[in-house]
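Missing here: one protein chain of the complex. Every other protein chain is in place.
The block that comes next holds subunit A.
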Amino acid sequence: MSRCPRAALPGYSGQMGTITDDEVIRKRLLIDGDGAGDDRRINLLLKSFTKWCHSNVTPEEGFTQYQRMLGTLAQCEFSMGKTLLVYDMNLKEMENYEKIYTDIEQSIIAAHEKIAECKKEIQRAKRIRKNRQEYDALAKVIQQHPDRHETMKQLKALDKELHQLSQIKENVEDKLELRKKQFHVLLSTIQELQQTLENDENDDASQESPMENGD
């Protein structure tokens, strides 16, 4: 085949000798998807061109043939232009998708970071909750014990009472001592009196008996 179709293939590496015809045919079949008539049109154009060059017809017929060829050429150019535009569009779409891809990747990374942060927050919150619960548990126990001020007040009152009671005890003891002494005095006085009376009796008895003896 002619060189034109091969040169029109995009991404062509330029290794003319090594590519087999099979590959060329396969590639052309793959690429020439929508324009089934493009190749045929070019071939037809070439054929009609050569026929027109070698023909001996009237100038009017030659002119119509020439016009027809120009028309076919225009059609081919149009189709080529369309393909080029589609190619540009594909390139732009690819760029767009790449951009979206990188955006999404970045937002994934940001989301991961956010997740890590949130996990840290959760750990902190759990620690805080644990501390609060421990505090509550201790507070419950502490509440069961009475207030320190109350206890101090009670202690002070008890102290005072104790003091008062000990004073009363002292007073009572003093009184007891006094009464004991007084009783002791009383008793000793009574004993002395008794003794004196006995002595007197004895004296009287001894005085009377000598008088009787003297008679």
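The rule is short, and it goes like this: a residue touches a chain if its C-beta (ideal position, glycine included) is under 8 Å from a C-beta of that chain, and two chains touch if they have at least 3 such contacts; residues count from 1.
Note that contacts and distances are computed from a predicted model.
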item	value
Complex member absent from the view - protein name from UniProt, among "Anaphase-promoting complex subunit 11", "Ras-related protein Rab-30", "THO complex 6" or "Mn-superoxide dismutase"	"THO complex 6"
Candidates A:25, A:57, A:115 or A:138 - the one touching the absent chain	A:138
Among A:26, A:112, A:126 or A:184, residue touching the chain not depicted	A:126
Residues in subunit A touching the chain absent from view	123, 126-127, 129-130, 133-134, 136-138, 140-141
